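Take this structure first; my questions come after.
Removed: one protein chain of the complex. Kept in place: all other protein chains.
We just call them A, B and C in the order they show up, numbering each chain from 1.
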Amino acid sequence: PTADPDFRWRGGEVSRVEAFSDGIFAITVTLLIVSTASIERFYDVWILVRDLPAFLLSFAFLMYAWFEHHRFFRRYGLQDGLTLLINTMFLFLIMILAYPLKLLTTFLWYLILGIPSNQLFSTPPDVVLNITEFMQRTYMMYFYSAAVVGVFGCLLFMHLNALWKKQQLELDELELVMTQKSYFHHLATVTIAVISMLVLWLTKLPGWSGVVYFMMPLAHFLTGLYFEFKMNRIKATATEPQNNQ
Amino acid sequence: PTADPDFRWRGGEVSRVEAFSDGIFAITVTLLIVSTASIERFYDVWILVRDLPAFLLSFAFLMYAWFEHHRFFRRYGLQDGLTLLINTMFLFLIMILAYPLKLLTTFLWYLILGIPSNQLFSTPPDVVLNITEFMQRTYMMYFYSAAVVGVFGCLLFMHLNALWKKQQLELDELELVMTQKSYFHHLATVTIAVISMLVLWLTKLPGWSGVVYFMMPLAHFLTGLYFEFKMNRIKATATEPQNNQ
Amino acid sequence: PTADPDFRWRGGEVSRVEAFSDGIFAITVTLLIVSTASIERFYDVWILVRDLPAFLLSFAFLMYAWFEHHRFFRRYGLQDGLTLLINTMFLFLIMILAYPLKLLTTFLWYLILGIPSNQLFSTPPDVVLNITEFMQRTYMMYFYSAAVVGVFGCLLFMHLNALWKKQQLELDELELVMTQKSYFHHLATVTIAVISMLVLWLTKLPGWSGVVYFMMPLAHFLTGLYFEFKMNRIKATATEPQNNQ
Partner (left out) sequence: PTADPDFRWRGGEVSRVEAFSDGIFAITVTLLIVSTASIERFYDVWILVRDLPAFLLSFAFLMYAWFEHHRFFRRYGLQDGLTLLINTMFLFLIMILAYPLKLLTTFLWYLILGIPSNQLFSTPPDVVLNITEFMQRTYMMYFYSAAVVGVFGCLLFMHLNALWKKQQLELDELELVMTQKSYFHHLATVTIAVISMLVLWLTKLPGWSGVVYFMMPLAHFLTGLYFEFKMNRIKATATEPQNNQ
């Protein structure tokens, strides 16, 4: 509980749902990092070092998703049917998206390093596809935006479910605001991904739709600022009466 | 416990048997999803998206088996020798069947998409087999029906064991009916798989034996209806006296 | 505790050492079963079915080792430095031996099926070895006997450690006999493996050294018989006084 002093953790012992989810996260992360790098000579270590930032970015994303998942289950201890269903979808998306995520971070890292990345847009020799690299980029933007909507949509609905059950969970005023904070953070992420898809649909330019994601830091900063302010006000009024007496 | 309000969970802390089973489930599921899809270029992501329903179906089946396993151990907390033995067989079947299951769901999905699937019935170049595709389909129907009998037969015997131990477990009237409900659901599944094998044996037509599985929703709907009715009647009589006073 | 009614389980909550060991067991078992069978067409399912007994035998062996490990930690709850060291060696051996074990069970199964197994005694094309298949069989018998000594020697020393600490663990008379029973079972296994190695060293005949293992059932039956008798006598005297009063 020292990890989260303002929120009473309703999840008591670690449940099997959480242990199972942790298992899937741990295996997905480890396979992503370990199994792709076949280290058979020192040269491979050098390539590993070169591509480390791409690995790190994928890892950071997965750990962020894990952390949100972990905090949700520790805080609310929900195990109702809806939570289990959303959790199952969430885990499926995490597993499905791990490798495409590393492909994306590798692609971005190659862009920065100036390593040619057209190999990533190639097709197997026995497949004839009449699509240009530009069309591939367009499809990929749709795919990754949809993935963001999927993963954070799951977290969004988990928190929405907790808000619905606020009386059953006996959330106090501060806990309610903290739940709303998480909810609006995930809403911001999902909304920006949807906007990115709309921009792509309207302009047909994958570059512009990528630029939309630069709104992310600002949106999260503003969401955080608003709710931190609200939380501080509640904490202030909560401690005041005690000081008066 | 909010996950299962009518049933007192006898399984206290998560036991090592459960943790070990969860580990095997988590690894099997993750390897199934992650390791088969080697994502090295964006084209592979496209194939992944195309085959997503096949993945999802395998995943849903495994998660359903996990959920039944999880609920059984949480509800009854049984750790006797028989339960451990059945559990070990159950885990072995889950591991053995994971990849054949994905092959089946891929095959069914290719049928729907209209992608030619005769490659799935091929043999390695160095093997000469005098069996036709039709015979292969026949054998496969036997295999998958036997697999269903194996997996759900394990769950069936686990619940039968709980019914035998009903006094030791101190099951109340409602809990007894809920245990019977689970038992009869698994019995329905096993029975239909056996009927499918019988139909195949009599008609020699794999198509007809596949059609038998369409009885599944009806059988489970009727089983559910009967026991839900029984459960509601018990709940009604259980709360009545309290209202009278 | 219903799993082991005569023995008070000193291991309370599942410790991290146990959880870590379970993780290693679960992954080793799953990789053994899942990753070796690449199922890409229905023909591969057929091969999987054919080799199922070999899989099952490896799996049964690993599950037996897990079960002994599980019971030791649940019963004694030991976490001293010596136990941790032996446990680490035990896990290392389990991981190292998993694949050689499956090779052995496959070999034995091919013998039974009459499938030629000289391919299992081949060498890679770029390696020139002046050893005959007979010498390979000899080395292999040494290897597998040493493996048995290693794995069951670890379990032997774990139980010896528990016997040394009998006062600290407050083992009652029955529990002491049950600990001795486990100890002598593992001693029987190790002794037979050592005898097999001695026979091989003296006769130079791998066949004869394999035959030594047929002593296993008898040795364990006699060990079990002796200690079951002792346990029953203790139980009888333990309940007698209560009946008198």
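In this section, a contact is a pair of C-beta atoms (placed from the backbone, for glycine too) under 8 Å apart; a residue touches a chain by one contact, two chains touch by 3 or more.
This one's a predicted model, so the numbers in the text were calculated from it and none came from an experiment.
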Which residue of A:66, A:121 or A:227 touches the chain not shown here: A:66
Residue among C:120, C:160 or C:234 touching the omitted chain: C:120
Footprint left on subunit A by the chain that the document does not show: 2-3, 13-14, 18-19, 22-23, 25-27, 29-31, 33-35, 37-46, 48-49, 52, 55-56, 59, 63, 66-67, 70, 73-74
Touching residues (missing chain, whole complex) on subunit C: 13-17, 19-20, 23-24, 27-28, 31-32, 35, 78-81, 84, 88, 92, 95-96, 98-100, 102-103, 119-124, 127, 129, 136, 139-140, 143, 168
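Here is the rule we use: only the chains that are shown with their structure count from here on.
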Interface numbering overlap (same over half, different under half) for subunit A and subunit B: different
Fitting subunit B to subunit C on CA atoms, where both chains share a sequence, rotation angle to nearest 5 degrees: 90
Centre-to-centre distance between subunit C and subunit A (centres being mean Cα positions), rounded to whole Å: 43
Subunit A-subunit B separation of Cα centroids, rounded to whole Å: 31
Residue list for subunit B, restricted to those that touch at least two other chains: 13-14, 19, 23, 27, 31, 35
